[in-house]
Each structure stands twice: as C-alpha cells, then as structure tokens.
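All protein chains of the complex are present and in place, except for one that has been dropped.
Think of it as A and B in the order they're written, each chain with its own count starting at 1.
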Amino acid sequence: MCLAVPARVKTIEGTTAQVEIGGVTRPVSLRLTPHAKVGDYVIVHTGFAINVLDEAEGAETLRLFDEIARVAEEEEKGEEA
Amino acid sequence: MRFLTEFRRSDLAAPLIARIAARSRTAVNFMEFCGGHTVTIFRYGIRQVVPETLTMRSGPGCPVCVTANEDLDRAIALAHVPGVILATFGDMLKVPGSRSSLQAAKAEGADVRVVYSTLDALDIARKHPDRPVVFLGIGFETTAPTVAASILEAQETGVSNYSVLSLHKLSPPAIRALLDAGETAIDGIIAPGHVSTITGSRAWDFVARDDGIPCVVTGFEPLDVLQAIDRLVAMVEAGEARVEIAYRRAVQPEGNPVALRMMDEVFEPAPAAWRGMGMIPGSGLRLREAFGEFDARTRFPVDPGPTVEPEGCLCGDVLRAVKTPHDCPLFATACTPETPVGPCMVSAEGSCSTYYAYARDHDR
Partner (left out) sequence: MTDRILLAHGSGGRLAHRLVDELVLDKLRNPILDRLDDAAILDLEGRVAFTTDSYVVSPIVFPGGDIGRLAVCGTVNDLSTAGARPGYLSLSLIIEEGLPRDELERVVSSIRATAQEAGVAIVTGDTKVVERGSVDRLYINTAGVGEIPEGVDVSGRNARPGDAVLLSGPIGDHGIAVVSVREGLAFGTTLVSDCAPLSGLVADLLAASPKIHCLRDPTRGGLATTLNELAAQSKVRIVIEEEKIPVRDEVAAACEMLGFDPLHVANEGKLVAIVDPEDAQRVLAAMRAHPYGKDAAIIGRVEAGPAGRVSMETRLGATRLVDMLIGDLLPRIC
C-alpha cells in the first residue's frame, strides 16, 4: 500500500509542482506538503507529494551502511592476518 | 534515481546480511505488516539470505486484500447505476466480488475507468459535469489524505458531480486486532513506511509499550528492509522493545501534520469490515456529515446483493498470518492470477500473488 517514489521539485505553480525522477517529469499536487520548495525531494504517491524528504537523514543512513561495510571488511582482514 | 538506487546497492547489502546472521541467536517470528514490504522481500529473495532463526510472516497490510466482499459488491453495483462513471485505482479492477468484478462490469457496459490519482477522477468529473463520477476510495493512511484533498478541492471549486465511496482503513487498529487475537507469535514488526510518513512512527508506540514487541518503521528498498531486520534482531537479542525508524529520510515521529489535519477534516473513524478479521471498531474512515454531498454511499444507495464468500478461499487466514499461501489447497491450482478465487491472488501485493509471482516453486 505503499507505492511511492522520491522525486525532485523542479518548478512550483500554485499548489502544483513539476517533479522529476530519473529524467521523467510529472505534475504533482503539493496540497499535503505546502511547505515544499524548489529543489526539495518529495515522496510522491498517486500524484501527491506526501512528505518532504530529509536529505541529511538519507545521507546519514547511507553513511551508516558504509560504516557497517567498512567494519565488516576490517574484521575480515583481521581474520586473515 | 536519487534516494532509490543507493538503497539497492548489493555491496552494502552483503555486510548487513552478515551482521544479521552473526547476531541472530533466538528463533523468532517477524511480521511485515505492509504488502509492499512483502513484495520487496520476495522480489529480492530476502527470506533466502536471512538466517534460519528468522521466520518471516506477512500481515494484513494490503488494502485491496482486506476489502470485504460486501463493499466491493457495493462498488460494482454503483458502477452499474445508469450514467455513473466509476473511477478506480488499477489495483481493484480484477478483484472478485460475490458475483462479479469491476472488470467484468466494464465488459458488461459499466463505465469503469482506471486512474492513477484522485485528481484524475476530479478531472473526469469536470469534463463530464452532467454525469456523476464516483471515486472508489481504497487505501490506508498513505492514500486517504489524497482523497481528502480531492474532496476539499471538489468543494472549493464546486465540482458537485464528484463523490467518493470510502473504503479507506486505518492500520494501527488492524495490528491491535491481530495482536489481540494472538493466533501467531510475533516477536518483531516491520511497520509500513509510507503509512508512517503520514501517521508518524508514534502510531506504533502501542506495539512496543503495550505488547513489548520491537517495531521498526522502514522503507521499501532492500537495504531498508535489511536494516529493519538488523535492528529487530538487535532489540530481540538485547531483550528490548522500542519503536525505531529505519526510514529516517521519509518518516518522522509526528508524521505529516498537514495530511493528518486534512484527513481529520474530511473523514472520521468508523467501524469497518476487514476480510478475514471481521468488523474492527474505529478502523475505517467515513466522510463526515459536513461532506455528505460527496459521500457516494449516501448519495447513491444501492443494493450490493447477497454477500457470498468464495468457497475454500483461505485469504482470511493468510491475511492473519495463520496460514501461508502454500497451505491453501487452491493455491496455484484453482486459484491463479488469471482465475483468482480471492483478492490475495489478484492484488499486486497480496501474499498469494506475491508467492505465485516470485516463489511458487519454493518455500522460502
């Protein structure tokens, strides 16, 4: 129940934004996210932005994964030693 | 695609999988509530890569699957009202009701149109001011606010031929009912990511607080789901029960206040019938009286006809995770996506259709 994709707000006119994901653009309603700005990433579900993406958190989560990968690699090296 | 592709990286998945395997000692059952998570799990084969200690169970978070036959029959009857245009999301088109389906109704001459968004239904209403346009509102808290927004817009711009048949449902009451029924041991819950962007992770506090079950809200990419499993394992092994957000880029504890307000303005909680779970109080959404003119249920009273449950269908048991699709004697024999007996085989994220599409040849 959850088909929603992250897309970048390119332009805003009234309550409608043109958003872009992977080179595809689409009009989307900002009625549920009136504070969204050009350049923001939003989550799009059935033609509506349902939330603004927190880019810092996204980056942080990826950093966490990188960290887990790094630790795993070091443990492996440690075992080989 | 930013914020999508990075969360599919296989080089980051492997260490996460290894960590899960290293930490998991206790045999546990984890349930993903949302059908979308079920699809991710099967599409990438996550059940195959997690240790044998973990049993994954799929829950009732498929709004198509949990739609009761009587409600679908009502929608089909509405489609047959002369002059009515019934607009629906594609998901509902082939779901079998007691006697028919929206697709069959369409073939018989009913004007049934598939739309991508409620706004498309509004557009249809504007293009055909002389005909009533009924939008079939299904979905949980992710979708309900968009429908609320469409009703508000209809009201603001005077689109009086637009109405909604609300079959919307709320997720927390379903989890509450499932836990109360106690039919399956659940040691950890993967909570729905996009529902939670609206409701906030706070909506799941009761799971940890009242039932002592750890809960992780996560997104729909493989790394998201693996992260949720990793966190659940960590909490289980430490004997802790909290609600955590693994989908921090999209979910906050308080959710989306604008969406919640809009939902509350247009809808109020009401009892709703869930396939396989019966009537759950306060689990559905009905239009408030102030929006009565947009309520298709009262505007077009129709007789849905006698409700007939499909014989031998175990959708209800599958939805409550009491049975898996493989336990159903009809699975992949009498019941296939082309000849579905129940909705779980038709919905794109129904357990049965997911098993069928990705895993009917093996168990895990």
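One rule holds in what follows: a contact is a pair of C-beta atoms (placed from the backbone, for glycine too) under 8 Å apart; a residue touches a chain by one contact, two chains touch by 3 or more.
Since we're looking at a predicted model, the values are computed, not measured.
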item: Omitted chain's touching partners, listed by label; value: A, B
item: Residue among B:Val115, B:Met262 or B:Val302 touching the omitted chain; value: B:Val115
item: Residue of B:Ala107, B:Ala290 or B:Ala357 touching the missing chain in the full complex; value: B:Ala357
item: Sole residue of B:Pro60, B:Pro132, B:Pro222 or B:Pro325 that reaches the chain not shown, by the stated touch rule; value: B:Pro222
item: Which residue of B:Glu32, B:Asp224 or B:Glu349 touches the chain not shown here; value: B:Glu349
item: Sites on chain A contacted by the missing partner chain, in the whole complex; value: 1-3, 5, 18, 21-26, 44-46
item: Chain not shown, touching residues in chain B; value: 1, 4, 8, 10, 13-14, 17, 35-36, 42-49, 62-64, 89-91, 93-94, 114-117, 120, 123, 138-139, 142-143, 222, 337-338, 347-349, 356-361
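To be clear about the criterion, only the chains that are shown with their structure count from here on.
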item: Centroid distance [mean C-alpha coordinates] between chain B and chain A, Å; value: 22
item: Touching residues on chain B, where the partner in the complex is chain A; value: 1-4, 6-7, 9, 11-12, 14-16, 18-19, 34-37, 61-63, 89, 116-120, 139-140, 142-143, 145-146, 149, 152-153, 192-195, 197-198, 220, 223, 227, 246, 248-252, 256, 258-259, 262, 349
item: Interfacial residue positions of chain A with respect to chain B in the complex; value: 1-6, 8, 21-22, 29, 31-34, 41, 43, 45-48, 50-51, 53-55, 57-58, 60-62, 65-66, 68-69, 71-73
